[in-house]
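One structure is given below, represented as structure tokens, and several questions about it will come after.
A single protein chain has been omitted from the complex, and every remaining protein chain is retained in its original position.
Per-chain numbering from 1; labels A, B and C assigned in written order.
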Amino acid sequence: MAALNDLFLNLQRWFVGLLARFLPDWLVMVISMLVVSVMLIVTALVIVLWLTWLERKIVGRIQDRYGANRAGFLPFGLLQPIADAVKFLTKEDIVPREADKVVHLLAPVLMLGASVMLLAVVPFGKGMIGADIDIGILYLVAMSSLSAIGLLMAGWGSNNKYSLLGGMRAVAMLLSYEIPMGLSIVVAVMLSKSLSMQRIVEAQGGWFGLRWFAFFFPVGTLAFLTYFVSALAEVNRSPFDIPEADSEIVAGYFIEYSGIKFGLFFFAEYVNAIVVSSVATTLFLGGWQGPILPPYVWFFLKVFALLFVMMWFRGTLPRLRIDQLMGLAWKVLVPVGLANVMLTGLGIAIFRALGWA
Amino acid sequence: MLGLGIAKGLAVTLNHFRKTYFGSGPSKGRGLFTVQYPEERLAPLARFRGSLAHLADPETGGPRCTACRICERTCPVGCISGIEGEGRGRERRATQYLYNIGECLFCGLCVEACPFEAIAMSHEYELATYSHDALVYDLRKLAEIGKKYALEGKEEA
Amino acid sequence: MDAAKLKTETITLNVGPQHPSTHGVFHMILTLEGETIVDLEPVVGYLHRNHEKLGEGFTYLQYCPYPSRLDYICGMTNEHAYALAVEKLAGLQVPERAEYIRTIMAELNRMVNHIVSIGFLLNDLGAFFTPVLYCLKQREKVLDLFEMASGSRMMFNYIRYGGVARDLPEGFISAAQEVVGSFPGFVDELEQLLTENEIFVARTKGIGILPPDVAVDYSCTGPLLRGSGVPYDIRRVDSYSIYSRFDFDVVTRPNGDVFDRYMVRIEEIRQSTRIVEQALGELPEGPVMAELPRTFRPPAGDAYGRIEAPKGELGFYLVSDGGDKPYRLKVRSPSFINLGALPVMARGYKVPDLVAILGSIDITLGEVDR
Partner (left out) sequence: MAEEEPRADIAELEERFPEAVEPLGGGVLQVETAHLLEVAKYMREDPDLAFDYLSSITGVDRIGEGRFEVVYHLYSMRREAGPLVLKVFVPREEPVVPSLAAIWSGANVQEREVYDLMGIRFSGHPNLKRILLWEGYDKHPLRKDFQED
């Protein structure tokens, strides 16, 4: 059991030990970091590929359909993502004549870069983290804001009215939702007394691994809900997929993108979806903590549960309007978040005064 | 109450999701609705109007059609043409009959107009071809479709 | 800086003819202030095929397959309207049984149209195809009935002047009863999915308000008009066919916004269910087609036959010169005329509201452009 729990850690130790026999220390470090980051990116992309497949299957089932089930020789259409990827790569790469070419081409790269960089601080399991920096949360918030710039670049650089509308909507929305998101993160930080992702998870360790902050009623629960709602907006998922809004502004900021550039946006969106689910898991659902099963299994179970909820929402809900969305952020989530932070602080003070914590 | 209506909607969709795996009951309304086309096929209903077909004369085995051209005149779009016949009076039978399925409306007015019940709308519905020329059916092909149709025994509901 | 002195510019945005929410090839030229609509000019005609001229080239019988190609969602009601106009022109009497069959078909078609319309409205509002697929799934059951009776799922060529093309097949009544019986449950589920959904309500209440006097002024009919609180239903006013025999309510809602039009459609599905149930129960025996001369030549003159189609008043104006072809055939299509009120409804709302408003008018471009 213990071997299974630390499977990936042991693998890493064995690999590092192997290299250390005939390489200097600094090179071992560089190589192991490179290997970890390549593994992270590849794993993320592979997960994303089959996440699109999973979404199609789940939404299909919600709509009484089978979903993709034809591509390739594997059952259940398991090769559909490969077919999609090949299609992305072989499609013609079109740059509009009037587009601002540098900005237009840079935007998808920036988007994917920003979202992949987030993976560095996600704790996938006990000790399984790219970089356990002390201010992991801060890094995360800072990096996720980068995508707003990517969206604006895409919207502006394509020189299309629809994409401009989409880009503007995206920026307005992302900036507004950073605030309630930050406020709910603050609650988790206050409860765990740390900015490091690993330590936040460790703080949720008691009660057979079920001492999750989401169960800290009311503050933790509320913070979890506000976080999840803001996260949906942050990654443009339904019902907040306003910047794309295919029925209004026809995919918004990426209307002019074709082929692999569109593919990069697509990947970035799903990587973002995985990241926010992972962060929600880390902050409020106890990360990799849980009874019996190995930590990384717990982590992925929770992440996929959240992803399922996202897909379920997408299969059910219509889209809000941009002004209603901003209203929700500023009139509901921000006040609730602020009150929640104050309540948490008050609670901690009272607990401390009573000597319970 | 904020969220209650949304929760109701979510319950509906989750229920559909569940039913596609664990649904039961005889009604078509439950569970998955998609027909996996090439493997599964829905049988056309008895009155379904597919391609035109020429029915065979039970005595001679040849076409029943007497080349009277009423169908040609009735057709709103003019997809029936080139009708030729041989013989006189009651013995007259069609020798050629061109039917352009690319233009056909599948309205069935020709069949209604036919005084000899020599043509019918068959149940052929997989009618795609690779060329425009192949869309024009001649008498031989129409009689073939008619034979298949008669074998299925679905001439009249 | 003084905000009033800041220079602002309106932008012109072409929505369509290729746009996912225009329900076909419909084109709108929007003038926007930010995302607020200042002006809107609808451009139609991309699907124009001069239907009325086609009608002049056909005999009265040859035209029969064509009405269902106008508004391809509700072919039965279109055929009914044409049949009524010809019967009025020629003074035909329709057998009792045929009238019942026509009513059953027309009301089933109204239910189909309304669920399709609601489904696609939700698509425009950004629901990811779920409501529309539930609706299309339900529609398939009705299309099975249509195929059973007429031999086709959309292009029926079933309701003819003088009656209906063929009698109902065996087993139709019980099949129809089963389908109609499934409708109340379906509508309840749809309502559970949508009516109280906060997002749906926020997106539709108070949007695209059409006051009753404006609605009448713009010759709007159908659910659009009744959603504005005008209880005008041609089934009741003219009581054409045999509608006077059935017990049903004319549904109206007071506010004239997108939500009320949705509610009118939901309620009308229930009312149509009632009508079909009554008609199935009372269906008499007898012939289904009047005796017609071999070559049909109505006397010279003109006639206007109109019905309450699912989308509004559908009228056929026929002029005969005594020949076997209509001298003039005019289609008064509800989609086209209801669309005339779109600029009034859309002004002052935002781009996302526009698609909702357009969806709530319920147009079919085949009928708009003819």
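As a working rule, a residue touches a chain if its C-beta (ideal position, glycine included) is under 8 Å from a C-beta of that chain, and two chains touch if they have at least 3 such contacts.
Note that the structure is a prediction, hence the values are computed from the model and not measured.
Colleague: Checking the contacts here: which visible chains does the omitted one touch?
Modeller: Touched by the chain not displayed, across the whole complex: C.
Colleague: Looking at the whole complex, which of C:11, C:175, C:201 or C:216 touches the chain that is not displayed?
Modeller: Residue touching the absent chain, from the options given: C:216.
Colleague: Can you say which of C:240, C:259 or C:349 touches the chain missing from this structure?
Modeller: Touching the chain that is not displayed is residue C:240.
Colleague: Of the residues C:315, C:352 or C:366, I need the one that contacts the missing chain.
Modeller: From the options C:315, C:352 or C:366, the contact with the absent chain belongs to C:315.
Colleague: Could you pull out which residues of chain C are in touch with the chain that's been left out?
Modeller: Those residues of chain C that touch the unshown chain are 44-45, 48, 50, 52-53, 88, 214, 216-220, 230, 232, 237-240, 244, 302, 304, 306, 313, 315, 317, 319, 327-328, 330, 332, 336-337, 339-341, 369-370.
Keep in mind that, in the parts below, only the chains that are shown with their structure count from here on.
Colleague: So which one's got more C-beta contacts, A-B or A-C?
Modeller: Looking at contacts between chains, A-C has the larger number.
Colleague: Chain B to chain C: how many Å between their CA centres?
Modeller: One centre to the other, that is 27 Å.
Colleague: Averaging over Cα atoms per chain, report the distance between chain A and chain B in Å.
Modeller: Distance between chain centres, rounded to whole Å: 52 Å.
Colleague: Give, as an integer number of Å, the spacing between the C-alpha centres of chain C and chain A.
Modeller: Distance between chain centres, rounded to whole Å: 45 Å.
Colleague: Which chain A residues sit where two or more other chains touch them?
Modeller: Residue numbers touching two or more other chains: 62-65, 315-317.
Colleague: For chain C, give me the residues that contact two or more of the other chains.
Modeller: Chain C, residues with two or more chain partners: 130, 134, 137, 193, 197, 199-200.
Colleague: Residues of chain A touching chain C in their complex?
Modeller: 59, 62-65, 161-162, 165, 238-239, 241-242, 245-250, 314-324
Colleague: In their shared complex, at which residues does chain C touch chain A?
Modeller: Listed in rising order, the residues of chain C that touch chain A are 11, 13, 19-21, 35, 122-130, 133-134, 137, 193, 197, 199-200, 202-203, 350-355.
Colleague: Can you name the residues of chain B that touch chain C in the complex?
Modeller: Within the complex, chain B touches chain C at residues 2-6, 8-9, 11-13, 16, 27-29, 33, 44-49, 74, 76, 105-109, 112, 121, 157.
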